[in-house]
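Removed: one protein chain of the complex. Kept in place: all other protein chains.
Order as written gives the chain letters A, B and C; numbering starts at 1 within each chain.
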Amino acid sequence: MPNLQIRQAIRDAMAEEMARDENVFLLGEEVGHYNGAYKASEGLLERFGAKRVIDTPIVETGFAGVGIGAAMCGLRPIVEFMTFNFSAVAFDQILNNASKIRHMTNGQFGVPIVFRGPNAAAHMLGSTHSQAFDPFYAHIPGLKVVAVATPYDAKGLLKSAIRDDNPVVFLESELMYSVRGEVPEEEYVIPIGKADIKRPGKDVTVLTWGQGVPTALEAAEMATRHDIDAEVIDLRTLRPLDNECILESVKKTNRCALIYHGWPYGGVGAELIARIQELAFDHLDAPVLRECYEDVPMPYAENLEHLVIPSAERGLAAILKVCYKA
Amino acid sequence: MPNLQIRQAIRDAMAEEMARDENVFLLGEEVGHYNGAYKASEGLLERFGAKRVIDTPIVETGFAGVGIGAAMCGLRPIVEFMTFNFSAVAFDQILNNASKIRHMTNGQFGVPIVFRGPNAAAHMLGSTHSQAFDPFYAHIPGLKVVAVATPYDAKGLLKSAIRDDNPVVFLESELMYSVRGEVPEEEYVIPIGKADIKRPGKDVTVLTWGQGVPTALEAAEMATRHDIDAEVIDLRTLRPLDNECILESVKKTNRCALIYHGWPYGGVGAELIARIQELAFDHLDAPVLRECYEDVPMPYAENLEHLVIPSAERGLAAILKVCYKA
Amino acid sequence: MNDFNPMPPELVETPEEFAGQFADRDQTLQAYREMLRIRRFEESAARAYTRGKISGFLHLYIGQEAIAVATAQALEEGDRVVSAYRTHGFALALGSDPNACMSELYGRKDGLVGGIGGSMHFFDRDKGLWGGYAIVGNHIPVATGHAFASKYKGDGRVTVCFMGDGAVGIGPVHEGMTLAGLWKLPIVFVVENNRYSMGTPLERTLPVEDITQRAAGYGMKRDRFRVTSVHETHRRLKAAVDHARKENQPTLIEMITYRFRGHSMSDPAKYRQKDEVNAWRQQDPLERTGRALQQVHNMSEEDLEALDDEIVAEMRAAAEFADASPEPDPEARFANIIV
Partner (left out) sequence: MNDFNPMPPELVETPEEFAGQFADRDQTLQAYREMLRIRRFEESAARAYTRGKISGFLHLYIGQEAIAVATAQALEEGDRVVSAYRTHGFALALGSDPNACMSELYGRKDGLVGGIGGSMHFFDRDKGLWGGYAIVGNHIPVATGHAFASKYKGDGRVTVCFMGDGAVGIGPVHEGMTLAGLWKLPIVFVVENNRYSMGTPLERTLPVEDITQRAAGYGMKRDRFRVTSVHETHRRLKAAVDHARKENQPTLIEMITYRFRGHSMSDPAKYRQKDEVNAWRQQDPLERTGRALQQVHNMSEEDLEALDDEIVAEMRAAAEFADASPEPDPEARFANIIV
């Protein structure tokens, strides 16, 4: 099987869908001539031309809205946010138009659109450029939200997202674009809404997504030295959540920790906990704990950033704690 | 004691603070000549003049940003969003500027500002005009978030918010502006960060805020007929949460239900549950349950809206369930 | 703050000029009928609102009807109208069923969008009404996207996007127009300048009175005029629509108009002087058209009254239909959404 970087898997997903369906097009800042700020659209302008790979000015509300309007006409836009930090200026378009139009028009119009780009902290970009947007978008009825951590998942899920008739927020990771993995030559899709057990285990369930995945896997590895066999579940889809997979694991392990990139208050982390305690109350032998960013804006300085972001050590500590081994 | 409407308590808080400190001013759409879309600033233009009560064009990002910039210069703006729905177009200013500037400038600048206005569904305004913004703002480090449900709380907390050196998101309710209550003649403030037990009880803790408060109280009243004595806590401050008050109550009652106006995924509701299960795990005799909006955009039709919004009956059902009486 | 004249621009026209605007009898009658239909529909809706049959926000178009009627005439099948929350007029002019419109206001199953949207969210795809948006300005990028799709597909369709005078300062408007100007999209932006955004007059929202001054920065053509008749409005709008269709060139038009009612049903409009409202009423395009029918085409007062009766009956029937329409099925709230 070809071994690809995540950025290549993303590019291939877009290229295949653009080849399959001429209604699919890509727009965003630097996606064309520059091949994408993080080179996730390398070669697409050359292959598909300026009609379908469109460099926009810096007007996120403008081009998000154009995408929505085009989607209502039957096109299938992929809107790249250079990073999701810049989706903040387009928040209203996503909240009030993308997510609501199908419901509000009683189905007269649909908005088959993908908003994609990197999410969460990269390295020393400071507080305005290091944010996690999943808590905002996962909250909103009408959206689907996906976060990917491997080339295989990235390609299969992006293809599903492009084909989906609902607006999909598709979260990538700047830090992980170069992560490599095997990707089948032949066509495949991964259904939205299915979590993936990235490491089976029996003693404790570790829930994670996006940039948290490698940290969680590393923490799980470290836990083996404490005789703990952790099951690491990569949620992959944050909305709708795969309750079944999550609950099945928790009912088996009776313990659960969360390791993710994002802030603690509310969001996906708290939602997971709320559901687990509601739906697996009698199965829990310990409270569910979360390791995530500390509750402060991301500082620039390397040492401080390092402290704010959850390390594998912090993840391990949480695992030990929910296993009552700390 | 004078008996005032919430809108009057809010107006009085603003008037007193404007009289006390000439750096305090009010800006927003229709706050001056029109006396506020919901008349929360009645008479202020006449009293304080157009320099300090400023009608803006419809540019939420513009005037939120102006408020932030003015606050950095030592002024203390009160920014009214006609409703918080319209803060979506100013989201970036709140997320990236208001909340972060003090941290990001290493304390060189502060942003003492209040963003206030009605939040959550009113009556038949449709999906774009019926949203609850507390999940978005409570998530963000650097903000304080307050939600009020009585004239007494509104006045005392708004005065604190205006005096606070941090940005405060102050959530009111269109449906509750006419709610009356006693407000002391003499000056008082209520500290931000303190919940209020609106109804003491011993069998179950009911957590609520904002528009949820009357529903929760009604549900608690109905619960008495089932021999359940519910303690209703009005959080009043959503960020930072009053862990102490909440946990003390849950440790006493061993059961907890949430009744609030807002959507289920994440947000304040999930955060409360995450904290309670973490910090009072061994005290819980049942999972914490939440009654809130159904997970769909708010429909216009009266019957549908009625179904989406949590009624006292639904609140009661949750109470009975956590008390294992359902 | 500026000092703009709240009074309407004086209408200096000779009787011949007046007659010229209404020269074609059939067209004039047709325009009158369509404007009157909108007015009577909304008066009927206003009554229903006061009787508690309609709730939420209800923004009436009374005074501005000529614009919607002219727009419907200027468009071809498949073209699109996108507007804000003051859209009943567009719906009716484009041919939406008054029963469905009224049912939507009542929040009933037979509503234009099944009672889900209400007055602020009218959509009628088959008739070319593409919304119906209630966050000021946020439909401008969306409409720009429709025009983008037309160019992408080469389908020859034109999008006409309306907004209020109060909307022109907000960012999304600027971004949409920037893209339309940059990409040369087949769209016409129309500012319906009715002199107020809620209770706020132009002088507290506009740095410069002439809104079309902005067109230069977007590389668009511009036009600006007082709406006095369907005929004249149609002529000016049609030129821009053609420009869009044939040249893929956007235009910014400012149409100066007036709303006779408050901003919404809950606004008593105390911020306006009586003489101001009266002066604009003198120029009401509906009234002018009625006068033309009598003076130029010798229709009698009775003829006009008969027409009025017919329309009033149509709109009364719409209200009765709406009242009889059932509530949406409870399950309708879960339709058209992933849960």
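The rule is simple: a residue touches a chain if its C-beta (ideal position, glycine included) is under 8 Å from a C-beta of that chain, and two chains touch if they have at least 3 such contacts.
Computed from a predicted structure; not experimentally measured.
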Exercise. Out of all the chains shown, which come into contact with the hidden one?
Worked result: A, B, C
Exercise. For the full complex, which residue in B:H33, B:H103 or B:H283 touches the chain that was left out?
Worked result: B:H103
For this session: Tell me which residue among A:G43, A:G126 or A:P240 touches the hidden chain in the full complex.
Result: A:G126
Exercise. Which one touches the absent chain: A:E16, A:E42, A:D55 or A:D229?
Worked result: A:D55
Exercise. For the full complex, which residue in B:G28, B:G67, B:G262 or B:P297 touches the chain that was left out?
Worked result: B:G67
Exercise. For chain B, which residues touch the unseen chain?
Worked result: 25, 51, 56-57, 59, 61-75, 92-93, 96-97, 102-109, 141-142, 144, 166, 240
Problem set entry | Contact footprint on chain C, counting only the chain that is left out | 1-2, 169-175, 178-179, 181-183, 204-208, 211, 213-214, 216-220
Problem set entry | chain A, residues in touch with the chain not shown (by the definition above) | 29-30, 33-34, 37, 55, 57-62, 85-86, 88-89, 123-129, 294-297, 299-304, 307-308
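What we mean here is this: only the chains that are shown with their structure count from here on.
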Problem set entry | Farthest chain relative to chain A (centres taken as mean CA coordinates) | C
Exercise. What is the identifier of the chain with the smallest separation between its Cα mean and the overall Cα mean?
Worked result: B
Problem set entry | Chain centre separation in whole Å, for chain B relative to chain A (CA means) | 30
Exercise. How far is the middle of chain B from the middle of chain C, if each middle is the mean of its Cα atoms, in Å?
Worked result: 37
Seminar exercise, completed: Distance between the CA centroids of chain A and chain C (whole Å) is 42
For this session: Specify, in ascending order, the residues of chain A that touch 2 or more different other chains.
Result: 92, 96, 103-104, 141-142
For this session: Can you tell me which residues of chain C touch two or more of the remaining chains?
Result: 116-117, 121, 133, 135, 138, 171-172, 337, 339
